[in-house]
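Of the protein chains in this complex, one is absent; all others appear in place.
== chain A ==
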Amino acid sequence: MECALDAQSLISISLRKIHSSRTQRGGIKLHKNLLVSYVLRNARQLYLSERYAELYRRQQQQQQQQQQPPHHQHQHLAYAAPGMPASAADFGPLQLGGGGDAEAREPAARHQLHQLHQLHQLHLQQQLHQHQHPAPRGCAAAAAGAPAGGAGALSELPGCAALQPPHGAPHRGQPLEPLQPGPVPLPPPAPSALCPRDPRASAACSAPSAPPGAAPQAAAAASPPASPAPASSPGFYRGAYPTPSDFGVHCSSQTTVLDLDTHVVTTVENGYLHQDCCASAHCPCCGQGAPGPGLASAAGCKRKYYPGQEEDDDDDEDAGDLGAEPPGGAPFAPCKRARFEDFCPDSSPDASNISNLISIFGSGFSGLVSRQPDSSEQPPPLNGQLCAKQALASLGAWTRAIVAF
């Protein structure tokens, strides 16, 4: 199907939609935002593949002009965009411009390619490490891998070859490589509303060695999605590892809510039994060891993350129960009461995770799903339109925004 819009416009439209959903009555529509993020992912894939193709072409031209063979064959980045020849395009950051001349000639291109490649590296390293797949399911930084079970043609481009991680699979504690800091198009995120996305918190979470100030505030530039799991949202993991105070209740199969208005008490009984829960190795209250990775796979344990059981909450009588869910219950919601900054869960989402897109836009969408961006914060976050426009205004900024995916 031909689309009248190019990838950039689609991305900008999608961002606008996501942003405007903040102010819609009735709260964030999880379903619609999920679908919009799929479009974002698809458009991003196409855009990046086009960028890669273009930069590759420039790279090739440089090399031909220089008539120098590439020195470094560190990484073999095989990438093929639709329409490109299937033969692998080898280049790595160190291959760009063997000499100073080339550098002088195409600094911008090289710079961008470097960024893109760095991002790609991080993505794939992450993916390789976590999924132990020899071949990325998707190409490049473009949402490596399709969402579970939904591989589409865009994410299975011919010619994508296995990528050799240059330095072996990094472990998760590897500090985030901050991308080239530059003029930050986005204002810093609000600490309270954005605690899950605060790069400082996330950096502390994922890489204790990373200097806290390393990542500039704008999540777009600073938190490459390559480290999606730790970087983005400790708040989302509040369910992953129940705090000690939860042990007493985590195996409970009920969730009780007190409606403060009507004083109606409702109990939702979860559909699993205590023995199912404790049979799982991930059951901390049974003392069977620390919760390990792949939490999502333990269906029985999933129950213990039912709202209300995770939070040692405020003194709300209703245990902040269903209210403990992110506002609107959307995946993009920063958790205003994130508490689990102390741990860094091992489980890592696919690089193509939907909310990575949003978390990357960080401050541009601060409180994206929060209906009440604290006015006490720093300057009001840019709305999606401004963010996209600014991002699109200059190629460099655009690359950074996209790279931040």
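One rule holds for everything that comes next: contacts are C-beta pairs under 8 Å (C-beta built on N, C-alpha and C of every residue); 3 or more make two chains touch, one makes a residue touch a chain; residues count from 1.
Throughout what follows, contacts and distances are computed from a predicted model.
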Record-based protein name (UniProt) of the chain missing from this complex, from "V-type proton ATPase subunit", "Phosphatidylinositol glycan anchor biosynthesis class K", "Metaxin-2 isoform X2" or "Serine/threonine-protein phosphatase 2A 55 kDa regulatory subunit B": "Serine/threonine-protein phosphatase 2A 55 kDa regulatory subunit B"
List the chain A residues touching the unshown chain? 1-5, 10, 13, 17, 25-27, 29-32, 34-35, 38-39, 42-43, 46, 147-150, 152-154, 228-229, 232-233, 236-237, 239-240, 257, 259-260, 262, 264-273, 295-296, 299-303, 305-307, 316, 318, 320, 322-323, 325-329, 331, 345, 347, 349-350, 353-356, 359, 370-372
